[in-house]
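The complex appears here minus one protein chain, its other protein chains still in place.
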Amino acid sequence: MSDEPREPMPPPALPPVTRRSFLFKLGLGLNALAAALVAVPLIGYVISAVVQTRADQAWIPLGSIGDFPERQTRLATYRNPFRVAWDGTTADIPCWVRRVGGERFQVFAINCAHLGCPVRWFPQSGLFMCPCHGGVYYEDGRVASGPPPRGLFEYEYKVSQGSLWVRGGRVPTLSQTV
Amino acid sequence: MSAARETRRSRFRALLAVSVVVLSACDSLPGKPDPADRYVRPDAVMDFETLFAANCTGCHGEGGRQGPAPLLGDPLYLAYAGPRELRRIVSDGVPGTSMPAFLDEKGGTLRAAQIDALVAGMQASWGMAGRFAGRRLPPYRGTRGGDAGLAYARARGRASFQIFCAKCHAAQGGGTPKAGSVFEPSFLALVSDQGLRTAVVAGRPDLGMPAYYAHAVGRPMSDEEIADVVTWMAAHRVEFPGRPFSQAAPFVGKEP
Partner (left out) sequence: MGSSRLRAAGDWLEQRLGLRPLFEGSAGHLVPSNASSWWYVFGSATLVCLVMQIATGICLALVYVPSADQAWESLQHLDFEQPFGWYLRGLHYWGSNFMVALMTLHMIQVFLFGAYKYPRELTWLCGCLLFLCTLGLAFTGQVLRFDQNAYWGLGIGVSIMGRIPLLGESLTSLVLGGPILAAETLTRFFSLHVFVLPGLVITLVVLHLRMVLHNGINEFPTRGRGVDPETYDAEYAELIERTGEPFFPNAIHKDLLFSAVVIGSILACAAIFGPKLPNGPPDPTLIDTVPRPDFYFLALFSVFALLPPYMETFLIVYVMPVVVLALFAIPFVSRSGAKHPADRPVAVAGVVLVMTTVMTLAVLGLSSDWSPHMDAWKSVAVPVEMVEGRSPLELRGAAVLQAKQCRNCHALDGSGGKRGPDLGDVATRLTEDQLIRQVLQGGGNMPAYGKNLSPPEVAALVAFLRTLSPADAAIAQNSADPLGG
């Protein structure tokens, strides 16, 4: 709201570099620089979840292998290794443990390979069924019917000193399995 | 002037009264969540009706009656089996039959306390505790003769079968239109000896089969007769049931 009477714009010849126009450009440039400097930490903060600065998988004990009867499939749960104090119940992650025999296991993620709903094990029919879109899997995780594009996600596991360990810590999807 | 103020004041009072009524009516609006609808974790459900409807109705029928699996809503059965056996069966299931184990430790979905609630609820709802107080019921567990006695028990069982069962299940067990065969190898493969015994003792009054004491013969089956009939039926088990081509030589040829 300047009160100075505005002068008609000069013809588009070379505008003279005045002190005012220089300072205007300098001001624009400095503000652009400042905005960029503000943006760096903001963007870095937001995408820090994507740029992995820490491992997202760790070995987690599921309990003594004696807890898992031979040739049976049982639900096991573990605490997410990368939890924070206010995670609440979301830090408890379930998985299906199938003891094939001896120290041979199959540990399946709870998430259906179709769209991630929790599959349920039915020992009587030897099937995993998904309540969302009807995906069904056999006891070894192969697709039995329905829309899943692949079998159940399987954890990497090891047996160490009588305990079953799995490598977990992230949610399995088609582009990144457990 | 004062009259106008008076009307204004009474109008204000009326408004106040209406808002109090509206506000208190909010409490009884149909959309107000009912505390009974609060979420209950599945492992915290202790109500018998809910537990039974969610876990047992599928096979044992509504109210424990008229399902394909054994009748539960029956005072005789509940008195005969007793809470201990019921708890064991629900917890561990019956291997070889369609009865699964329900206890969480055995791969089921119920906690022991919930199974206790189920058993207690069955006894309380359908048990009629006093009814069999004076009566001596056949023991839950039957005896089976040793190897020497087995052939003898079978022969007696065959005779008892003629008396008590053949009217509906036919002499050779081939079945009549009324009840169908009990010597069918596939049937026998899917029922335990204890299950046969329970069927003979408790019957299926809901489906027209009398209990051990209610046969048209006019007298109850004795403990021995019950055991013998079960032995006779069990004797019809075959090595490879359910395979059409192994049935060429049914047990009938090897009768004692």
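Going by the order they are written in, the chains are A and B; count residues from 1 in each one.
The rule we apply is simple: a residue touches a chain if its C-beta (ideal position, glycine included) is under 8 Å from a C-beta of that chain, and two chains touch if they have at least 3 such contacts.
None of the values given here were measured: they were computed from a predicted structure.
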Would you mind spotting which of B:A54, B:L137, B:L150 or B:I163 touches the chain that isn't drawn? B:A54
Of the residues B:Y77, B:F187, B:Y212 or B:W232, I need the one that contacts the missing chain. B:F187
In terms of residues, what is the contact footprint of the unshown chain on chain B? 26, 29-33, 35, 37-39, 41-42, 53-59, 61-62, 66-69, 97-100, 109, 175, 179-182, 184-187, 189-191, 207, 240-243
Where the unshown chain meets chain A, residue by residue: 46-47, 49-50, 52, 56, 75, 77, 80, 82-84, 86-94, 110-111, 114-120, 122, 124-127, 129-134, 136, 138, 144-149, 169-171, 173-176
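By definition in this document, only the chains that are shown with their structure count from here on.
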With centres defined as the mean C-alpha position, give me the chain A-chain B separation in Å. 47
Per the touch rule, the chain A residues reaching chain B in their complex are 69, 72-74, 123-124
Using the touch definition from the top, list the residues of chain B that touch chain A in their complex. 98, 100, 107
